[in-house]
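Next up is a structure, given as structure tokens.
Of the protein chains in this complex, one is absent; all others appear in place.
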Amino acid sequence: MAIDLNLRVSGQAGQGVDTLGTLLAEVLHADGLHLFTHQDYMSRIRGGHNYYQLRIADQPLTAAREKLDLIVALDERGLQEDWPVAGPRPVVLVDGEFEQSEGLKLRVPWARLAEEAGDARYANTAAAGAALAQLGHPLETLLARLEATFARRGPEVVAGNQQAARAGYAFHLEHFSRMLPLHAPVLPPHGQLLLSGVEAIALAALAGGVQFYSGYPMTPTTGILTYLAQHADGQDLVVEQAEDEIAAINMCLGAAYGGARAMTATSGGGFCLMVEGLALAGMTETPIVIALGQRPGPATGLPTRTEQGELWFALHAGHGEFPRLVYAPGDPTEAFELTFLALNQADKYQTPALLLYDQYLADMTATVPRPDFSGLTVDRHLATAEEIGGDYQYARYALTDSGVSPRALPGTPGAVVEVDSDEHDVHGHIIEDAETRKAMVDKRLRKSAGMRQDMLPPLLTGDAEPDLLLLGWGSTKGCLAEAAALLRQSGERVAQLHCPQLWPFPAEAMSAVLQSARRTFVIENNATGQFRGLISRETGICPDELVAKYDGQPFAPQEIVAAVRSRRREKA
Amino acid sequence: MAIDLNLRVSGQAGQGVDTLGTLLAEVLHADGLHLFTHQDYMSRIRGGHNYYQLRIADQPLTAAREKLDLIVALDERGLQEDWPVAGPRPVVLVDGEFEQSEGLKLRVPWARLAEEAGDARYANTAAAGAALAQLGHPLETLLARLEATFARRGPEVVAGNQQAARAGYAFHLEHFSRMLPLHAPVLPPHGQLLLSGVEAIALAALAGGVQFYSGYPMTPTTGILTYLAQHADGQDLVVEQAEDEIAAINMCLGAAYGGARAMTATSGGGFCLMVEGLALAGMTETPIVIALGQRPGPATGLPTRTEQGELWFALHAGHGEFPRLVYAPGDPTEAFELTFLALNQADKYQTPALLLYDQYLADMTATVPRPDFSGLTVDRHLATAEEIGGDYQYARYALTDSGVSPRALPGTPGAVVEVDSDEHDVHGHIIEDAETRKAMVDKRLRKSAGMRQDMLPPLLTGDAEPDLLLLGWGSTKGCLAEAAALLRQSGERVAQLHCPQLWPFPAEAMSAVLQSARRTFVIENNATGQFRGLISRETGICPDELVAKYDGQPFAPQEIVAAVRSRRREKA
Amino acid sequence: MSILKDYQSQATTWCPHCGNFNILQAMKTALIELGLEPWQVCLVSGIGQAAKLPHYLKCNYFNGLHGRALPAATGLKAARPDLPVIVTTGDGDCYGEGGNHFLHALRRNPDITVIVHDNQVYGLTKGQASPTSPRELVTRTQPHGPQSEPFAPLALAVLLHAPFVARGYAGDLPHLKDLIVQAVSHRGLALVDVLQPCVTFNHLNTYEWYAERVYPLEEGYDPTDRAAALERAQEWGERIPLGVLYREERSVFGDDLPAISRGPVTERPRTPQQVESLLAEFEFAAAHGVAPS
Partner (left out) sequence: MSILKDYQSQATTWCPHCGNFNILQAMKTALIELGLEPWQVCLVSGIGQAAKLPHYLKCNYFNGLHGRALPAATGLKAARPDLPVIVTTGDGDCYGEGGNHFLHALRRNPDITVIVHDNQVYGLTKGQASPTSPRELVTRTQPHGPQSEPFAPLALAVLLHAPFVARGYAGDLPHLKDLIVQAVSHRGLALVDVLQPCVTFNHLNTYEWYAERVYPLEEGYDPTDRAAALERAQEWGERIPLGVLYREERSVFGDDLPAISRGPVTERPRTPQQVESLLAEFEFAAAHGVAPS
């Protein structure tokens, strides 16, 4: 890559780190650059130390990287938190008068410039101007974005912000022009989207025709609830904040029974409260999609950090045995695709589908291609009039080869739709005899056959017959890709396997891949190697190495490269 | 066995099937015979068809068997339900006049005899007398039990019941003496107990020093709540029915934090609601024992029937990663031992312990040896004064090699006990930094090492280097033992492996056993072979065959023998 | 017009003389009086003896989890405002396990009918105390009687402005049928707490016990007088009022939500392409063409 810059905006909660970072990302993305951003913030509303990190390149990016080239520090005292990951000679922008600048610590008086522009609150905007100057990037798009963003606050606010931006930009050029700027020019427009993981999930929920969404706020899922609530009227869906997660999932199941496509999202603690409802969905054969946004547990854990600690829980949550689908997207694009798929599959098999993601994926944003809508359709798989018939003959749980029974909706003339959490007969009437029980268990579990046919294969990329195979799931996808590339650069034969569907599990495909590799590494954001355990159980092959991280932080490619190398030295 | 009789009392819910069956079991047990009983009842209070089955022998019994020798039918119309399992020539006792008797269907007018004894409600007692006559068993102990049972209802009721018993007994002898009675004589006293699974668990909870129990009614756990409630005052423990299962477990955790030994019990649906609390116990390192009584799911399923469908759920319930103990008793004796052990281990490792049982174990009763109390002690593993120290230096989560920190109780002068569901430092103060997070995850997971040292080995019985190895867990224990014996009688080399502890999992021991056998069969009361999957994941060895039953009914030994034989034919 | 046998369904499993039989009968006759066909009715229940009712009355039903009937009914009604939604639940189901949903359903006020079979005991699990059990009810689980004050569901409903609050009695079928008709016809959450003798496990609140105490609200009782309603809703013991205790006109859940007020959302399926318009938001416009670089 000709351009590959790493910028961090840092400061206290409440100082606008997120807003400034987002603003810069939008501007650079709009001007044809490719972005990959991620955040780190504490579970507090004010104070502490948060950051928003932008990786900027002239080609698509799939991961963050270490080593900062530029730090915009809104809170100078917080800087020490950033140093550990700073590159060799990072440029640092802080507030203050030019004279106090020393070395690469450049001072731009953005507070003063903001005052001069009419309001101290424009300070971050002045900082944005200075940052662009440092990046050797023109100001126009920033000015346009300010216009767009502040229009509803009136021309004064727009003008003030724009003046602050200009002032920061000009001040930087004037005093620091002797310093060669970091090179982030305007590039030909790529017409792509700057999308975060939760935005992708929320968009897919809308594209997937979700008609009822009920949730209870919980990081990292609140963004989905909020986005859908904002578009409820325009897109015509019901969005309700429930009194608790138990209500949320049961509202969804009631709505789904009524025929609405229903979805909810929660994190581990809330998911615990939903698992009885999950089992109810399995028993009543009511389609529902649950997005499970993982964060470090157990219990409250680290509410705003990331982890992949609930794979096994997702696979076996809920009492009793019933079929389920578990998808785990690795990036915003996949998040859109799998959410959309999950909605259709849940309807097709009349059973719950889980979308397993994590905090890191939720907050990461990347420059991604526009989703292709041409082929997409919402497939409800509802019963036809013939299948329903009349005279109350309709049986909700009719026994079929596929295990899937024609699904009618309540309110159909001449038919009643009877749904029961007890074991039941084909009509949904409560039963207690062994024969019917067995027939119904078999019926429900028969669905797995079809689900296996529709199953997504693992994504294998890189060299055939590799010396090194890196296996992962979920948000490590892009990171493993870059790690693989780095290892390849040093002459290794490397392949990466990413598993977008975790249940049903593509056991055959996985075995084949595992056998083709000399040395296999599972890389996971958890302590116990859950994916590795799943591979063992399902294929009988236990991957050689586990690279586990469970401190709440995501992996960086360089970190994986280092881990892989050291393991091989140990074993060598 | 010289004596091995199979008696069933059947009738509608509300007719006193349970009471009559229990009464007969108590009498025969008291008179030196060995009993194994189990029940089958519907989820209703009146009507339907229930039964209480007694197997009677002169030696210890571990399982029920098919083929009835004697049926006492309180509801003649319900008899057709009993026929399928009737033996070749079962004697049937029904109400009615002698003249209507035909073949082996013997009529004793117990309704009339009861009326004559003063109250129609004594009918079942008259039937009991007749049953004993049929069994060639004397009346004295029955009369004594009636005295004991009805004393508080006054001498009249006692006398009336005794008269009815005598009348039924006499009537039977008079009219059916020509029929050779089934041979169930009085034997030398064995001084043992007639104990059910839930009684054993409840007794062990008391023996184990449980000081706080909170639960919410749910089959098959209500018996524990009830028994403890009855003895709360005498044994000095707090027992409270909570508003829901979430409250139940959180009450327990609050009490445990205060220093009380705490326990709760629930079934799958209620357990779903407890799993967030389970994770809280893991994070706060609060000891608690949860008895999980399985029944056929998902959702409400078959509330009064049996299944082993929640092994995987128990292993991975709760969000995030934390150590846990999972025990699965196979009979009333083991239920007592493992409940007692679970309470001590939970305190030793300051983490949750699960007792996984099922409806079948809950209701089965057997003649078992008195528990040996000599060695038993309640080990609380609390911090010493030295460990606590003064000046508020005490740290609840001090880092140790074992991962277990000295546990002080609130209210200790000069110390505060700070417990937190967020990730925390050694003092229990909320933290967000990666280093502390990692240190605390490591600390908690380090406990597994000690837990593994204390781990119970799998119980292997039977022939060495067997051709057939029968593997099971939980309530199939006694049934597999008898199946193994039956197979052995037909000249096979057979061994049985029963796994009383499921987590930590005794992987090494299991591998060794598996490798020593020619052909391995996992027998489970579920559809998906959960134990088999666990063995595969933990040992890398997948047992050859799965014998799965999931119709809500327990296995019978003969059934297992048949299944094993047919599998071998298939493969042969 | 439907007739009784149209609503024929499975055989019941209740104990003889259980109050539930009259509630079932009242429900059937009410539905007929309301001119509803089985396919037009939707029952939602949890778990318990009461919650088994949908199995004994031919109609659409969602028999869900213990305690969770209200959120399921709320979701169903939100998606299908065209269907009359009736919850049949028990005192443990609705006020115990489901207490939080009861509290918030009253606040949210969806247009559903809630019929609570209040037998002051947990029947299906064989006789433990329920939230409405009197302190005197000694059970095998509560040897000293329940350790909590009995809950006052109707008073709470009035307090939280439930628009229709009534008490029925399983011993008075015509009156109960009438209440159900009114409740189903009322817009908003209509609560009918039905005094239901459990002949097997509740030996305190028997038919005889009620016979001596229940009385119909007098002519001219004004159910719109909130203070009076609050008083009456708390009357218990010597005299127990039956009838519509409280009525209030109040906005219903969905009135402010277009997706609900427009009618069944299921009749307005969306296409994936509908969201393309939202993508612009994630594009961000550049303010200039390609820079010479």
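Letters A, B and C name the chains as they come in the text, with residue numbers starting at 1 for each one.
In this text, a residue touches a chain if its C-beta (ideal position, glycine included) is under 8 Å from a C-beta of that chain, and two chains touch if they have at least 3 such contacts.
These numbers were taken from a predicted model, which means no experiment stands behind them.
Engineer: Name every displayed chain that the left-out chain is in contact with.
Structural biologist: Per the touch rule above, the missing chain touches A, B, C.
Engineer: Please pick, from C:42, C:115 or C:155, the residue that touches the omitted chain in the full complex.
Structural biologist: Going through C:42, C:115 or C:155 one by one, C:155 is the residue touching the chain not shown.
Engineer: Out of B:258, B:389 or B:540, point to the residue that touches the absent chain in the complete complex.
Structural biologist: B:258
Engineer: In the whole complex, not just what's shown, which of B:88, B:189 or B:491 touches the removed chain?
Structural biologist: B:189
Engineer: Using the definition of touch stated at the top, determine which of B:19, B:101 or B:235 touches the missing chain.
Structural biologist: Residue touching the absent chain, from the options given: B:235.
Engineer: Which parts of chain A are in contact with the chain that was left out?
Structural biologist: Touch set of chain A with respect to the missing chain: 14, 42-48, 216-219, 222, 225-226, 229-230, 232-233, 240-241, 243-244, 269, 299-300.
Engineer: Against the chain that's been left off, what residues of chain B make contact? List them.
Structural biologist: Against the left-out chain, chain B lists 26-27, 29-32, 138, 140-141, 143-145, 148, 185-189, 191-195, 199, 203, 206-209, 211-212, 214, 231-233, 235-240, 242-244, 246-248, 250-260, 262, 276-277, 280, 284, 340, 370-371, 373, 376-378, 380, 392, 409-422, 428-430.
Engineer: Which residue numbers on chain C touch the omitted chain?
Structural biologist: Touching the missing chain: residues 98-100, 103-104, 107-109, 131, 144-145, 147-152, 155-156, 159-161, 230, 250, 253-254, 256-257.
In this section, only the chains that are shown with their structure count from here on.
Engineer: Please report how many Å separate the Cα centroid of chain A from that of chain C, as a whole number.
Structural biologist: 39
Engineer: Roughly how far is chain B from chain C, centre to centre by C-alpha average, rounded to an integer in Å?
Structural biologist: Chain centres of chain B and chain C, defined by C-alpha means, are spaced 37 Å apart.
Engineer: Provide the C-alpha centroid distance between chain A and chain B, rounded to the nearest whole angstrom.
Structural biologist: Comparing mean C-alpha positions, chain B is 44 Å from chain A.
Engineer: Among the residues of chain B, which are close enough to touch at least two other chains?
Structural biologist: Those would be 42-43, 48, 269, 299-300.
Engineer: What residues in chain C touch two or more of the other chains?
Structural biologist: Those would be 47, 64-65.
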